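With one protein chain withheld, the remaining protein chains of the complex are depicted in position.
Right after this comes chain A.
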Amino acid sequence: MSDQAISAGGRAWVSGVRDATPLLGGYIPVAISFGLIANQAGFSSWEAIIISLVIYAGASQFLFVGMVASGAPLWLVVVMTLLINARHLVYAPNLAPWLNGNRWWFWLMHGLTDQVFALAHTRLPALPPSERLGWFTGAMLLAWFSWVGGTALGAFVGQELTGRWPLLNDVMPFALPALFVVLLAPRFTSWLWAAALGCAIVVALLFAANGLPNMAIPVAALLGAAVFFVMQSNTRAEV
């Protein structure tokens, strides 16, 4: 490999790390609260870190430890975790036109979270093909390590932090809805989408507020999708 190629690869890594840096503001607070919550749910610090390392999917990790702590059957815990992560099915096909046949891409898909997808979908088309793998690797690794590092922080010193500042335990989990607000806001592009997304938000909120958090997500998502297709077909019929 020529010095020029190595230099370009290095630049791409750095560029990926730089572009992914804003993700830390969202990842670390949520990961700290995950470490804390996993501890409170009866998981050891190392177990919480391993869950973040291998599952690496924010909301579903909260659901996983919450359901285990509440004594739900393990098969249901796995099914619900995978159901929440099913949205990831749509990400890789959207990036495929900009990925070459390099086998590393398959392993890098472990880091294809909501935020990394959003970032990659914007940046990859603008990069030369030779820099895409390096860019994605840098961005993905920074996001992954920040998530695992934040979990470790929450799991190891989270109790001390909350012991000294009890309000922190109450405040940190708000990073999760705040993150979803930021991810969802750009999707309100039409009345059709606003109705579907609004329906899903309200239904999930009502289910969760009435003590049915596990049913909230699949039921609300299905109803939101139903609203989308019903309204879309009505609009077409009127035209």
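In the analysis below, a residue touches a chain if its C-beta (ideal position, glycine included) is under 8 Å from a C-beta of that chain, and two chains touch if they have at least 3 such contacts; residues count from 1.
What we mean here is this: contacts and distances are computed from a predicted model.
Novice: Quick one: the chain not pictured, UniProt calls it what, "N-methylhydantoinase A/oxoprolinase/acetone carboxylase beta subunit", "Cysteine desulfurase", "Branched-subunit amino acid transport protein AzlD" or "GntR family transcriptional regulator"?
Specialist: Result for the unshown chain: "Branched-subunit amino acid transport protein AzlD".
Novice: Please identify which residue in A:Gly10, A:Gly163 or A:Pro177 touches the non-displayed chain.
Specialist: Only one of A:Gly10, A:Gly163 or A:Pro177 touches the chain omitted from view, namely A:Pro177.
Novice: Among A:Ala57, A:Ala120, A:Leu133 or A:Val148, which residue is in contact with the omitted chain in the full complex?
Specialist: Of the candidates A:Ala57, A:Ala120, A:Leu133 or A:Val148, A:Ala57 is in touch with the missing chain.
Novice: By the contact criterion defined above, which parts of chain A meet the unshown chain? Give residue numbers in ascending order.
Specialist: With respect to the unshown chain, the touching residues of chain A are 21-26, 29, 43-44, 47, 50-51, 54-57, 59-60, 64, 68, 74, 77-78, 81-82, 84-97, 99, 101, 105-106, 109-110, 112, 114-115, 167, 170-185, 187, 193, 196-198, 200-209, 213, 216-221, 224-225, 228-229.
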